[in-house]
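With one protein chain held back, the other chains of the complex are shown just where they sit.
Should a chain be cited, it is by its letter among A and B, assigned in written order, with residues numbered from 1 in that chain.
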Amino acid sequence: MAGVELGMPRMGAAADLAPQPVKVVLNWGRRYSLWVFNFGLACCAIEFIAASMARHDFIRLGVIPFAPGPRQADLMVVSGTVTDKMAPAVRRLYDQMPEPKYVISFGACSNTGGPYWDSYCVTKGVDTVIPVDVYVPGCPPRPESLLQGIIRLQEKIAQESLSTKVIRAKYAGHRTATAGEVTRGLVTPPAADTVTRAEP
Amino acid sequence: MDAVPLATRLPSVSPYVVVAAVVVVGLLLFVAAMGARALIAPKAPTRAKLTTYESGVDPVGRDWAQTQIRYFVYAFLYVIFAVDAVYLFPWALVLRSTHLGAASLVEIAVFIGVLLVGLVHAARRGLLRWL
Partner (left out) sequence: MTEPAAATDGVVIKRLEVDAADWVDAVTEARGAGFSFFDWLTAVDQTDLEESPGLDVVCHLLDPSTPKALRRIMIRTRVPDGESLASITGVFRGAAWHERETHEMFGLEFDGFDDGTGLGLRPLLLPDGFEGTPLRKSFVLAARASKPWPGGKEPGESEHTKPTGRRRVSAPGVPDPEWGPR
């Protein structure tokens, strides 16, 4: 499928020329209308749902509606354990979201692998496959933590200044190398005769 | 306060002009929104981003799916029952008051007759059976 040159990430022609008040207005609009793509995988998804329900309600922060797919979303909340079998799907769905996009990693499992970090099949943190903006710790985090995370993300967006240079830095990293090219060889065990067991 | 009401001071405009103005404003709004997007929005196409969405996995099969023609019966039955009722209700309300006369009755009988032909066809094909 080579042939069509897709071009580097860039902003529209007038974006770099926009004066500061316009950027403030655009940031305001963007941060108070986050459309969330809930990537709910495990127990943290239940806490996410609880945060969307009546008592804690993140809808009042502007995070409406639940996007039906990645292409209508600008916020992806990864909640739950990411396994090695699921990681390519997470990456693909993140890729299919339109810029500017944000990711909240919700819960210990998607932050670092959580209580299952030792497992043979768990991805040690979703930030090994996608860039994360806000990490919400907890196992599972309280719904109030998610509200705090969304507010923190909104503060982060308020300070954003989107320009061609900024988004090229943010989104063009994967242009220089695909995930498949950046691989590390398997960790090989040390040769048997060199192992000296340390005495407890 | 003026004694002359506002409606008589403004130039009288044909309602068609008003409709045309609304259409033009709508078009302008659309153009302005899409233009602002083209000027300000980021563009960062990648090969993975442009793949067909299939829940995060590589899509299988073609991205073009044809609706099967046999589902036309749903539209067909809908027209017979619902669109037909939409026309019958207002007609029934104005039949007596506007002296439409017997001609109108004949006209509506023709209308219902055409729909009945369709309904008989559907019945003969077994579409009205509730399984």
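Side notes on the structure shown:
Operating definition for what follows: a contact is a pair of C-beta atoms (placed from the backbone, for glycine too) under 8 Å apart; a residue touches a chain by one contact, two chains touch by 3 or more.
Because the structure is a prediction, the values reported are computed rather than measured.
Shown chains touched by the hidden one, complex as a whole: A. In the complete complex, the hidden chain is touched by one of A:Ser119, A:Gln148 or A:Ser163, namely A:Ser119. Mapped onto subunit A, the interface with the missing chain covers residues 84-85, 113, 117-121, 124, 187, 189-190, 194-198, 200.
Please note the rule applied: only the chains that are shown with their structure count from here on.
Remark: subunit A residues 1, 6-7, 9-15, 18, 26, 69-71, 88-93, 95-96, 99-100, 162, 167, 171-172, 174-175 touch subunit B in the complex. Looking at the complex, you find that subunit B touches subunit A at residues 37-51, 53, 55-57.
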